[in-house]
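All protein chains but one are shown in place.
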Amino acid sequence: MTALVSATGLTKHFAVRGGSFLRRHTTALRAVDGVDLQIRSGETLGLVGESGCGKSTLGRLLIRLIEPTGGRIDFDGHEITGLSTKAMRQHRRAMQIIFQDPYGALNPRMSVEDIIMEPLLIHGARADAATRAKVAEALRLVGLPARAAQRFPHEFSGGQRQRVGIARALVLNPKFVVCDEPVSALDVSVQAQIVNLLQDLQKELGLTFLFIAHDLSVVKHISDRVAVMYLGKVVEVAEKHAIYSAPQHPYTQALIAAVPVLRPQDRARGRRVRIAGDIPSALNPPSGCRFHTRCPHVMPICRVQEPALTEPAPAHHVACHLVNPV
Amino acid sequence: MSLLEVRDLTTAFKTERGEVTAVEDISFDLDEGEILGIVGESGSGKSVTALTIMGLLPQPPARVVRGSVHFAGELLTGMSETRLERIRGAGISMVFQEPMTSLNPVLTIGEQIMETVRAHEAISVRDQRLRAIEMLDRVGIPSAVRRLGDYPHQMSGGQRQRVMIAMALACRPRLLIADEPTTALDVTIQAQVLDLLMDLRDELGMAIMIITHNMGVIAETADRVLVMYAGRIVEQAPVARLFDRPLHPYTRGLLDCVPTLEQDRNRLVAIPGSLPEPARRPAGCRFAPRCGHRIDACSAAIPPLVAVDASHASACIRTDILA
């Protein structure tokens, strides 16, 4: 399979002003720090990690909603880093995004029809009957009735709004969609609807997804492959069964162990390994392996040398000194 | 006699469109040392139930329409604010979801814990300080003495939640109400905080009420569970029983619709539709419009919570057929 999207050494540092009033200084927040990642055509790549690990920033970098500090992005065989806004516009049709917050993602002063129609208008369509028909089709595709077109966002439930957001992302017929925590703001009983919808749409339209989430169970359910991020770095990438049944990186192992199980008789407390401590700040990440401050298997080398992403098993990439001793 | 006895508790809110009932006919008991889980989605009334028990809802717009809350034999509903303040903190205390906004940013955490102690106990500043150190140590904040002088912004989200728990424990309450205590936290931190709550129960013997939307949190912590939907209790059972043999179609739906790490499924079994807004709840069984087992009789009257045995009750008229 070929890569539809590929990132090489992708980096994003945000300048953060700090210090006292008199002694101002700027620090680089290393949100994404040298990430190599390939997303294959037609697959769903799950991207997991805890808050502040840079997963959302990475998603936005890939479709150039944020300008990278360094590195290179290739989309569908073309390098898109460095393209002007104008040159970028033709690629934008093919890459779209679905957001987490179903309230903040829709302009409250626009009707659903105007919201879904906007991407078409930007790409040269006129607000005529043919365009309206496309909006109606997009609505039907996400399971909303045609009369929803005339309503405003505040009239819908969270799940319905998320459907509108999906319709807007799909109306341009994209190849690649970044799903940035698309279900985590929804009620549990509604999440499954949206997950099912996304899976159906992927099958019907042949979409490629980057599915960003902090919920490991949802990611396992929807993904073909999974990438795990910690403090701006990808620490493990593999096919999903490999990740979940044989996680190699201690952080991946800890993440999976921390997920509550739905069997009260198998309570995790006291039985499984818990990692102690908090996530360090991305403003001042630990030296060497960034996980060494919390890692139960830490070795001296972990504090000084950063582990490279290696491939200990076919198609299973890990960045850890345990797996790949120096 | 149970530590907490709630009977027919019904709370309503005044809104632009008239009075809207948020929770209705809530009855349950909570024993000393027990962990009760209340699980529900938005609009289920789980937080309103907790805030009503604590007497923390501003009245108006809120109003306790009927029902009673007894804590350690004392009637809380209708109690004067002065007496309630004495019980809050010392008898019952509460931990909220958002550790960022629940702590005062301009006071050190030591001052905040000491202030809580001072409000309830006449002890010297030295003893207050010792208590604060003890509590921080108890909730697993390393080098507690040094961190007394820290401000909330100097701590991470997980540490702030520990500080909140330390404050809640400062006066050794008999009941701790934790409203979504781990929702704002990452999964590795959530695991730490849940472990902490269970350790505290084991060591201090206090009762805990955990309110959450997350079935996983319930499975990991609770002894007994109340499932709430649209303002009412729909099922009540010991935790193992609930996960093993759920009776109410909503509970079953909730358990079926979440993907788990243990199983592989091609497709999730979704519950169709959306949650009803409090002002627009359907007649009869509120879950009926989304229920796959719905019959006409479901919409005729609100089904009461009926016990199937000593510990398990469900509010569904078709329990016998579906069980």
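In this document, chain identifiers A and B correspond to the written order of the chains, with residue numbering beginning at 1 in each.
Note that a contact is a pair of C-beta atoms (placed from the backbone, for glycine too) under 8 Å apart; a residue touches a chain by one contact, two chains touch by 3 or more.
What we mean here is this: contacts and distances are computed from a predicted model.
Entry comment: the absent subunit's protein name, as recorded by UniProt, is "ABC transporter permease", drawn from "NADH-quinone oxidoreductase subunit N", "(2Fe-2S) ferredoxin", "ABC transporter permease" or "Peptidase M48 domain-containing protein".
One of A:V171, A:L210 or A:A227 touches the chain omitted from the figure, and that residue is A:V171. For the options A:L29, A:L47 or A:V142, the residue in contact with the chain missing from this view is A:V142.
The residue from A:A28, A:M88, A:A257 or A:I301 that touches the chain not shown here is A:M88.
Listed residues A:T44, A:T57, A:Q193 or A:T208: the one in touch with the omitted chain is A:Q193. In the full complex, chain A contacts the hidden chain through residues 60, 63, 65, 85, 88-89, 92-93, 95-97, 99-101, 104-110, 115, 118-119, 122-123, 134, 137-138, 140-145, 147-148, 150-152, 154-157, 159-160, 163, 165, 168-173, 192-193, 196-197, 200, 204-205.
By our rule, only the chains that are shown with their structure count from here on.
With centres taken as mean Cα positions, chain B sits 31 Å from chain A. Interface of chain B with chain A (complex): residues 41-42, 156-159, 186-192, 194-195, 198, 213-217, 219-220, 222, 239-240, 243, 253-255, 257-262, 265, 267-272, 274-275, 290. If you check the complex, the residues on chain A that touch chain B are 50-51, 157-160, 187-193, 195-196, 199, 214, 216-218, 220-221, 244, 254-265, 267-269, 274-276, 278-279.
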